[in-house]
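The structure under discussion is supplied below as structure tokens; questions concerning it will follow.
One protein chain is absent from this view; the other protein chains keep their places.
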Amino acid sequence: MESIIFLILFPLVAGVIMLALPNSRGRDLFVNFAGVVTCIGSLYLLFEYFGKGQELFFVEGTYIDPLITVAEIAIGLFIIGMSLKFRKYLIAVLAACQMGLITYTDIVFEPSHYAGYDLFIDEFSLIMAVIIGVIGSLICIYATGYMKTYQEHHKDVKDKRPLFFFLMFLFLSAMFGIVFSNNIMWLFLFWEITTLCSFLLIAYAGDEISWKNGFWALLLNVIGGVGFAGGIYFINAFSSGNDIYLDQLLQSSPGIALVAAAFIGFAGLTKSAQFPFSSWLVGAMVAPTPVSALLHSSTMVKAGVYVIVRFAPVYEASLIGIAFAFIGALTFLVASAIAISQSNAKKVLAYSTIANLGLVVACAGIGTEEAVWAAILLIIFHAVAKSLLFLSVGSVEHQKHSKDIEDMGGLIAAMPKIGLMMLIGMAGMFLAPFGMLISKWASIHAFVNAIPPFGMLLIAIIAYGSGITVFFWTKWMGRILEVRTEREPVEKEASRPEMSAIITLGALTVLACLFFPLISETMIEPYTHSVYGSISPLLSMSNMIIMLFMVVVVILLPLSLFHFAKGRTLRRQYMSARVSEVSGEHLKFLGSMGIMKEAELSNYYFGDLFDEKELNKAGVWSTILIIVMIFALISWFVPLEVIM
Amino acid sequence: MAYITKSPWIIHYDASSCNGCDIEVLACLTPLYDIERFGIINTGNPKHADVFLVTGGVNEQNKPVIKNIYRQMPKPNVVVAIGACALSGGVFRECYNITGGVDKLIPVDVYVPGCSAKPEAIIDGVVKALGILEQKREAMKKEAGN
Partner (left out) sequence: MNFMQILGENPLIGVALFVILSPLVGAIIFGLDRIITARMQGRVGPPVLQPLYDIFKLFEKEKMVIHESQNFWIFGYLVFIIITGALFFGGSDILLVIFALTLAHVALILGAFSSGSPYAHIGAERELIQLMAVEPMIIIAAVGFYEVTNSFNTLDIISFGTPLILTLPGIFIGFVYILTVKLRKSPFDISTSHHAHQELVRGLNTEFAGSTLGMVELAHLYETVILLGFIFLFFGLAAPIIGLIVVALIYLIEIFVDNATSRVKWSLMFKSCWIVTAVLGVVNLMALYFI
């Protein structure tokens, strides 16, 4: 248990130290050091608990629960204070409701007196911890290089890097807390800390639009927080009290577990930016890139789906679960469709994140063993590939001073290393035989066995969404590869911390694909087997061999480049045999009236077919309808519970 | 046996021709003469083409175009100049803007006379060109073997 407590407390302590240190190379070195220690800590944890199954821990110290309550109240007051200061009254009211519910629950039901294990670890927590520890620390290391350039480029932004790094590490600490908490009251505190960190980090630049987006994120997350608090109240009020411990709650009767799963799952939906709560994630892209990578793609939003996947066995074969599955599937479809029409690279990544999380939620809503297996695989691969893409886009932005995909033409020639990493990341997001594709394959397998005829409808939605994701990723990959004229690569693509983080993540993406059968067999399957009480393997040997064979072919294929480099005659592009010339980066041709014109091409964005506003509206209203249905179903359940 | 003679793809360019010879070239593609029997296809892309059919007297604007098309054709390839204008400029030889003869720009392998050249003559010329194509292919193979 010591390593768990270390992982929760060390980033917190390191963060406080960073708050005190001034901007200097020493501070940056300390950040790198803290990142490395966190990374090693999580890997040590992996080594320590590998193959051990679930273990529960009791934490000594009667001072902890009151401390947690005090912390929750402090955060609540801070949020209320900030909201009032900026005149966001709705947030203040909601935060007050949330705080009120928790405080009332604390006073009336005194949950600190219930007997149970506060912390735990199992294979799923271990996977999440490794993701947080390894990817999180890589991103923080990246941030030392990135933020320095960021402050140089944005002289108008006040240099608050000590606060920045404090918040990043506080966030890491809270994430570890979330995945190790068995006590739901503790989980709620850590949840709130992540909301707080997200809010402050989005508003880092301090200008009007950043505060606006920060508060919008805060509003939607506090709405989820109210739902979470509602769930906590419900558990305390209507169950035997031991159900505030997750392991007990999951074994509890459906009347308790399913309703709690609905409330807490609702909070999960807001945190993972599912429709109708997606807009905060898109707006959060104004934050510096490390924030987008850490919070808004690989980690915090994973906390949202983490709780939903925890409740998957409860959702199985229930109408509420099916409702969650549809929210997830619709999110997947609508967010993918919107991503086609976006040319801002970070927005494409944001919508793609929302879409993939939708797929995870859909799997969790179905709740069968195979679906959970697919969901965890999705979580792993998405975390690695998406953070790689965000970090790459951040570095490209510093070089090219643009986030637009249209400005990334020929990136593979101008910035070969980062260009290659981006291609790996994008391939990892949708191409066979990479991980995400395997997860998609597994989720289709899982959905066909779901409650008919809903499973069919879900598959239809996934089928359409799948074609859409191929479109916008390939379009972007093509843009990077499209070298119209020869050019020299830039001298320095990015700073050393940035390059090392990006290349490490690229290597991790490839390694994860190569070793996914191992991960599946040693960690994911034991988890699902223990939760669902089964023994059969989820990935047949023949399929595994085929997938690995394809990965090997993809890795070996670049060797053919040696053969294809020889004995070729080079000619320029066919410009209808018109006189053409190359001037700098531009390919020009002799147009009409004897004028040399530049050949300019851009991608299709289908603004009118896949209009962002229209699709957002469709997504929001259809999912609001489903959520209303969920709460209608709950209100049908609860009176039954009271009667019984 | 070089397969290039069994599947010669043509590209056809009108270098300031009166379109008389061009109509006859297109007539070869119609059911009446049907040169697809020989595997001949009219491709509009020089990168895919083996036989370059040129008609017309070649004015100033055509010069870079003809050179570009010829350059974009992978070897082995042959050039067939069709009609009096492509051979020497025809009746327009003395005009200030007419170069007068495709062979002033690129090497021509077969000359098909006529004004306008008859489809039978054009087909005859293309068949002769195929023979030359095969020779070029053999030469290429020998050189590659060295």
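Annotations
Per-chain numbering from 1; labels A and B assigned in written order.
Just so it is clear, contacts are C-beta pairs under 8 Å (C-beta built on N, C-alpha and C of every residue); 3 or more make two chains touch, one makes a residue touch a chain.
Nothing here was measured: the structure is a model prediction, and the numbers come from that model.
Although one chain is not drawn, the whole complex shows that of A:107, A:557 or A:595 it is A:557 that touches it.
When the omitted chain is restored, the residue from B:63, B:93 or B:137 that touches it is B:137. Set against the missing chain, the residues A:197, A:468 or A:523 yield one that touches it, A:468. In the complete complex, the hidden chain is touched by one of B:34, B:60 or B:120, namely B:34. By the touch rule set out above, chain A reaches the unshown chain at residues 410, 431-433, 437, 440-441, 444-445, 448, 452-453, 456-457, 459-460, 462-464, 466-468, 470-471, 474-475, 477-479, 481-485, 542-543, 546-547, 550, 553, 557-558, 560-561, 564-565, 567-576, 587, 599, 601, 603-604, 609. Residues 2-4, 6-8, 31, 34, 36-39, 41-45, 47-48, 50, 72, 74-76, 137, 140 are the ones on chain B that touch the missing chain.
Please note the rule applied: only the chains that are shown with their structure count from here on.
Chain A and chain B have Cα centroids separated by 61 Å. Taken in their complex, chain B has these residues touching chain A: 45-47, 64-66, 68-69, 71-72, 74. Looking at the complex, you find that chain A touches chain B at residues 569, 571, 574, 577-579.
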